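Take a look at the structure set out below.
With one protein chain removed, the remaining protein chains of the complex are shown where they sit.
Our next item is chain A:
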Amino acid sequence: MLSKSQARTFFLGGTVVTFLIFIGLTIYSMAPSNDQSNHQNITEQVIKGKHIWETNNCMGCHAIMGEGGYYAPELTKVIDRRGAPLVKAILQSPIPWAPNGRKMVAYEMSDEDAEAMIEYLKWIGEIDLNGFDRIVSPLAKDKLKD
């Protein structure tokens, strides 16, 4: 029968081994040669866009790369689907955008902010998401019905 000290060894051993593998895999996937996000395309504007995305908690309603709220549409390839002018208009609208009754907050963004946001969304739209971006309908444009 298993003894208490064997059980402890199982716990400590398993933890150390899997943790080391985890760190190894993290380093591996962060290596520049394994980049799938076009890291070099992260411009000042994209960074600014990310900042605006965070300080307004857009993720509280929308998802991006499948992460966030489920109240409003997934935004991963939104520029691809809707085009920059419409997205910009939504961001700058003085009244809540609510095409189907569900309201968005009216952010009334400045030109500059709205453009940074669009650059950010464009960058997101080009990331290789291992198929999520090509197979699943709200993201892949050709999969979407009008």
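The rule we apply is simple: a residue touches a chain if its C-beta (ideal position, glycine included) is under 8 Å from a C-beta of that chain, and two chains touch if they have at least 3 such contacts; residues count from 1.
Going forward, contacts and distances are computed from a predicted model.
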| item | value |
| --- | --- |
| Absent chain [UniProt protein name; select from "Nitric oxide reductase subunit B", "Amino acid/amide ABC transporter membrane protein 2 (HAAT family)", "Exporter of polyketide antibiotics" or "Sn-glycerol-3-phosphate import ATP-binding protein UgpC"] | "Nitric oxide reductase subunit B" |
| Chain A, residues in touch with the chain not shown (by the definition above) | 2-4, 7-8, 10-11, 14-15, 18-19, 21-22, 25-26, 28-30, 34, 36-37, 39, 42, 46-47, 50, 53-61, 63-74, 96, 99-103, 105, 120, 124, 127-132, 135-138, 143-145 |
